[in-house]
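As structure tokens, the structure follows; a few thoughts come after it.
What you see is the complex with one protein chain gone and the rest in place.
What follows is chain A.
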Amino acid sequence: MSIRLENVTVAVPDGADRRVLLDGIDLEVAPGETVAVTGASGSGKSTLVAVAGLLRAPDAGRVVIGGVDASALKDRGRVRLRRDRVGIVYQSPNLLPALTAREQVEIVAHIRGDLGRAARERAVELLTRVGLEDRLDARPAELSGGERQRVGIARALMNEPSVVLADEPTASLDPERGQAIIDLLVGEARRAGAATVVVTHDPEQAARADRRLHLRGGVFHADHAQSRT
């Protein structure tokens, strides 16, 4: 299952004018492939994540996830597609303060309405895979920055997504931990066969991806494409 953005345009009001954040961009990411998107602050990277993650509709263009044209769906359909096919890793881990690590992941299944024994076991399995088997019952305040981001990764993978979107997931971590998180994210997403888009400032982290794109002025510019075959 892949994600495809076709001629996507997003503009926002800027005083009397409108500022174009994404200007007719095209992007296709294949299953198991990781694409890194770099760009300066305000270049539209997070807007790209919002559109690809169906958190906001583009002003023009189409978003196709796993062959389903999200742009043709009504609001409820887009919510379901996002719930079933998309996993997002946030810049700040964005955890719910009242929930334990285990519950942060389980809530994804609860939202889908299938929080049964299998889902509980999968949550524990995911947290074990990201190295938190001893921290299952810890709440965010009891976790380090890196641990929180690991919970975020496990949560993003809980619904077995077709698409994983990561919005500067290491921004709040030191370089060493950031690198480890990126490796974990890319590895797990690849293992799950998800099409992955990682937005990052860090060229070293971008170098871990299969392809690298640079966003400037609302369009992708050619960058050093990489092949990890």
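Observations, loosely collected:
Methods note: a contact is a pair of C-beta atoms (placed from the backbone, for glycine too) under 8 Å apart; a residue touches a chain by one contact, two chains touch by 3 or more; residues count from 1.
By our rule, contacts and distances are computed from a predicted model.
Taking the options "FtsX-like permease family protein", "Alpha-D-ribose 1-methylphosphonate 5-phosphate C-P lyase", "Indolepyruvate oxidoreductase subunit IorA" or "Ni/Fe-hydrogenase cytochrome b subunit" in turn, only "FtsX-like permease family protein" matches the UniProt protein name of the chain that is not displayed.
Across A:5, A:35, A:70 or A:88, the single residue that touches the chain missing here is A:88.
Residue A:167 is the one among A:33, A:167 or A:188 that touches the chain not shown.
For the chain missing from the display, the contacting residue among A:62, A:139, A:177 or A:214 is A:139, taking the whole complex into account. Which of A:8, A:27 or A:49 touches the hidden chain is settled by the complete complex: it is A:49. The chain not shown here touches chain A at positions 41-47, 49-50, 53, 55-56, 76, 79-80, 82-84, 86, 88, 90-92, 94, 96-99, 103, 106-108, 110-112, 115, 139, 155, 159, 167-168, 171, 199.
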